[in-house]
Structure formats: structure tokens, C-alpha cells
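Missing here is one protein chain; the remaining ones are kept as they sit in the complex.
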Amino acid sequence: MSVEVKNVTKKFGSFIALDNVNLKVESGELVALLGPSGSGKTTLLRTIAGLEFPDPGTAQILFYGEDVTLIPASERKAGFAFQHYALFRHMSVFENIAFGLRVRPKTTRPPEDEIRQRVNKLLQLIQLEPLAKRYPSQLSGGQRQRVALARALAVEPKVLLLDEPFGALDAKVRKELRRWLRQLHDEIHITTLFVTHDQEEALEVSDRVAILRAGKIEQIGSPEEIYDNPASPFVYDFLGNVNLFSGRVHEGSVIIGDTEFSVPETAGETETSTVAFVRPHDIRITREANGDKTFAALVVRSNAAGPVANLELARVNGGVQFTAQLSKEEFQQLQLKTGERVFVELKNVKVFNEDFSI
Amino acid sequence: MAQKLFKSKTRVLPGFRLTLGYTLLYLSLIVLIPLAAVFWKTSLLTWPQFVQVITSPQALAAYRLSFGASLLAALINSVFGLIVAWVLVRYNFFGKKFVDALVDLPFALPTAVAGITLATLYAPNGWIGQFFEPLGIKISFTRLGVLVALTFIGLPFIVRTVQPILEDFEPEIEEAAASLGANRWQVFWRIIFPTLTPALITGFALAFARALGEYGSVVFISSNIPMKTQIVPLLIMTKLEQFDYPGATALAVVMLVFSFVLLLTINVLQWWANRYNATNLS
Partner (left out) sequence: MTPVATTLHLPRAGTQRRSTSEPPWVRWLLITIALLFLTLFLFVPLIAVFAQGLNKGIGFYLKTLSDPLAWSAIKLTLIAAGISVPLNCVFGVCAAWAIAKFDFRGKNILLTLIDLPFSISPVISGMIYVLVFGAQGWLGLYMNADKPWFPWLAQWLNVHDFHIIFAVPGIVLATIFVTFPFVARELIPLMQAQGRTEEEAARVLGASGWQTFWRVTLPNIKWGLIYGVVLCNARAMGEFGAVSVVSGHIRGETNTIPLHVEILYNEYNFTGAFAVASVLAFLALITLALKLWAERKNAALHAASQ
């Protein structure tokens, strides 16, 4: 176990940023802390780095079993990359990366040529060797982020902590850089935690995702686990687009209007009103009715720009609007027009027992 | 206690106690304790004595001159300072950078130098005074001279408060107003001027406060005749030279109280000026 967070609570005035958080991270894992703004994800990361301290109590933070709760940031050996990079603007790229080595006490400071070697190796790793002499103001956003990462790695940290590493970049650079981060991680295998509010990013890059809400970890698991089995409506909603249908639970299925959809996990519950969650890509559209497995809807709007087609539909019975996502081919085969009547089948219907609010 | 220890141990950046402690100590020794002496010395006067000193005819005449001339100088600077700032930000002309740099001269030039120079220039036979002499206008050694000196020392305040606001003014806003049919004069009065008002008022208050306390430049250009051309700081100086310390401190208290009020006003004004920006901080 490389990082362990136990019973950490952190209040700012009356605002509870972290509410008794517990988290365990395995060695070499890449974990995403995902949540909306104000959920406490950055506070948690800063607390692990030693930039914030938990409220006194039973809180504990362990690095490889060693209690570092009261050890200041400068001695914790956690590499931290700041959201806006916090590069030293008066130092070149090279000097920025070398900083952590140069400030070591004489006894543990590597000799000058070793510092050079190590920095050059890192420059190679981040593919910025030709820019070693540049200043931060002369770099692009993506380059600055890579320098910030190299600077954090230079001190050979036990843990790498990244605060919204791609937050300030434009969409294209973001995608490139997160693939690069995954590759880098596969190469050097350092335990890494990163904060993000972008679910796509979290699901694509990380080994495990921890979803935070109002200072608590709502769910933690592999990307597949949390996507396929969200623990709460909040997680379900946060991970992607969602359609809500109100209906009734009845003997292992959910009845929406006159149509019955099988939801095995509700077996044993009877006759309660409920809300069913369905992802847009789990909605099938057909021209023909399929007995009591489908219900009728009207096409309100369609948009086929991009790799998939998005449909906006309204139930004939009640007029509730929802969206569906089709592949391009399906969309072309169906040749749908606005105002046309179609039949809708729902797959992977999800029902949560408590708390229907999102 | 444990809580406290925890707190001091867990600040990320060091040196808070040391630097704040030193700041407070140095501030107390250099500024606060000596200032307290003014109130101590004044407290040796009885209330009627105090009132008598601060409302003597000589004091009243000095207030009138100090406040009147300072107010007028600040007004002159508001008008011309706004024009100078506008010209420096909006137009290009030969030597602009040089002029821009020289606007700060009154901050850098010792007041005594300004005093003797202005006195000589605006004297009846001086370079500038000679043009006013035939018109029957005397500047040096009159109240007008006091006004000239106070205008000089207050000059940079308006320019330097207004300039950054003008520089940051987004051209899109003016373009929007123009596209909505406003003519240039309307754009200035309805769009630009209201934006500049807080800075203008702040600059005015700063120039006014500076002029009220000014001594070095005025003492040379004024004839310093009691009841006529004597400003408050000079009256205090005269009393000090006569070893009338209680009298001097009583007048100083009046000036200090007024300065504090002005300082408070300036701070409130700056808070008010920034009120539009406050919501941007999230």
C-alpha cells in the first residue's frame, strides 16, 4: 500500500471540504480523483502533499506505511504538479527541473554533473530537450505542463500528485497529453494521483477512479466497474448523459407507461414508484413496434454531425423528452425525419433504491 | 495548546511569526509610539486652552489658506491631470515617453528645490512671472504662489491614478457605444468619464491630502505673513521655534485627525472603485 488516507476531515470555517475521507492506493497505481468543483478533490490532493493539513483528530496519512501526517511538504517527498504549473518564471526550463536537486543540503545533493545528467534524462522523457534554455513564458501550455511534471519527478518522489493536470489546456492538447501521461506512467510506474473534473479523462487514463461529492468519496473502483455499476444516481449522472423515466417497480421489472423493462436487481420489491436511468446509447429505435417491449415516441430533432447521431425524442404518451444516441449506420438505415413516429426499446435500465435526486 | 502547536507546525510557508512580529515591533517603535506623543502632549492642555489654540484668528486664517489652496490645487490638477493622462494614453506625439517619465518629477524632486525654483520663476522678474507682472498679477510671495507650489507637488497624483484605468479600458466598450449611435462626446461623458470617476476622486483626495501637509516648497514661494500667507504646517513650525510645544501639538492634532478622515475616505473610495471587480473573484 503506497498511500493511505485515514479519517481525514478538513474544514475551512464552517465549510466542510473533506468529511472523514478514507482512501488506499496500491503501489504503482494511477488513480483519478473525480468530482465537481467544490467536492474536495483538490483539498484531498493538497492534504496528501502536505500543503494543507487535516483537522486534528484521528486523521492519518501514510506513505508506504510511514505516518507523514505531521511532516511538512518540504520533507514529504511527494511530487506535486500545480494546476497552473507554478513554474519559476525567472528560471529556465533546465533550472526549473533542477531546482529540487539544487536545494538539497550539501550532504545529499548530487554532484553537478549528475544533476545535469538527471535533468537531461527527464528532458528526454518529456521530449523537450531542445527547449532546455527557454523560460516558462516562452512555452506553450502543454509544454509548461510537461516541465511541471518533470520538475516534480526530478526529486524521485514516492508519490506523484497532479492537480487538474490538463485543466488549462485546449481540447486537442488535452487528449494528446493524457495519452502521453498514461504512457509515461506505464514506463516509470510511479504511484500517481490526479485530480480532474472531466469524467472522460478519468475513465480513459486511470487504473481506478475515486468519485468525490461534498467532501466524501462516493465510489471508488476501476473505470469499468464504476461505469457499469454506479453506486448512486450522482455517480451515474456524473459519468455521462442520462435519461430519466418515472415509473413503477413491479416484480423484477420497471413499468414505464404501459411498457415493462426487466431490471433483475429490483426483484422482491413491489409497487413502489421509481425513477429509471437510461444512457442515450442504451436506447434502441425501431420502425416497428415490438409487442409490449417498446413504447412510441416522436422525433423532435436530429443531429448527425460527428461520429454518432443524436436524436431528441418525445414520448407520445405524456410528451416527456429524452435523447438517444445511434451509430451513423443505424441512423442512415432508419432515415428518420422530424415529426416521425418511432418505437423505443430501453436496455440496461438502472434503478436506485434510495435518493432519486441527482 | 496542542491545537496551537499543531497550527504553527503545519503552515506550509515559514516565517509568519518572525516577519509579522518584526513588522509590528518596527511599526510601533518608529510610527505608533512617537505619534502617541502628540496626543500625550496635547492632553497636558485643558479643553478651553485647546479650543483657544485651535480657534485663534491666526489658526483660522491658516486653515482657510491651507484648505482653500489645497482644494483649488487639487481641482486644477484634476482637470489638467485628466487631460495629460488622456493624451499620454490615447495619442502619439514626439517625446511622449520622455513626457510620461517626467510626470513623476514632483515625487522625485526634493521639495526645497521645487520651492526655490518656483519662487524664482514666478517672481515679478522671473522667467514666467515677468509675463504676469504687466497684468498686475503677482504670484511669488502671495497666496497665488502657494497655489502654484501646491499644484506642482500634486500634479502626478491624478495622472497616475487615471492612467492605468484608461489603459485598461476595453476598446470594445467604446465601439459598442459608437455602434449604438453615440457620438464621440456622448461616449466620453456617458461611458468613459463614469468609469474614470472613482480614480479621479481618489487622485483628487490624494493630491489634496499631500497639499495639506506640504511644507518645503511653500515656505520659499510664500511670504509667510501671519493671517495672510501662512499655511498650517508653517504655523506649527513657528510655534515649535518659539518652544510653544503644546500649541504646536494642538494644531498637529487637528491636522492628524483630518488626515485620518481623509485616509479613511480614500480607502473607502478605493473599495468602492473596485466594487465592479469583486464578483470576478471566484
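Per-chain residue numbering starts at 1, and chain names A and B are given in the order in which the chains are listed.
Keep in mind that, in the parts below, a residue touches a chain if its C-beta (ideal position, glycine included) is under 8 Å from a C-beta of that chain, and two chains touch if they have at least 3 such contacts.
Every value quoted in this text rests on a predicted model; they were computed, and no experiment measured them.
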Visible chains in contact with the missing one: A, B
Chain not shown: contacting residue from B:45, B:59, B:74 or B:155: B:155
Chain not shown: contacting residue from B:45, B:84, B:146 or B:196: B:84
Hidden partner chain, touching residue among A:50, A:165 or A:280: A:50
Residue of A:1, A:70 or A:103 in touch with the missing chain, whole complex considered: A:103
Where the missing chain touches subunit B, by residue: 11-16, 18-20, 22-24, 26-27, 30-35, 37-38, 40-41, 80, 83-84, 86-93, 99, 101-114, 116-118, 120-121, 127-128, 148, 151-152, 155-157, 159-161, 163-164, 167-168, 171, 174-175, 178, 184, 187, 202-203, 206, 209-210, 212-216, 220, 232-234, 236-237, 240, 243, 245, 248-249, 252, 255-256, 259-260, 262-263, 266-267, 270
Positions on subunit A contacted by the hidden chain, ascending: 49-51, 72-80, 82, 84-91, 99-100, 102-104, 136-138, 144, 151-152, 154-155
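The definition used in the following text is that only the chains that are shown with their structure count from here on.
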Inter-centroid spacing, subunit B versus subunit A (mean Cα positions, whole Å): 55
Of all residues in subunit B, those that touch subunit A in their complex: 2-3, 6, 9-10, 12
Touching residues on subunit A, where the partner in the complex is subunit B: 50-51, 53, 56, 70, 72-73
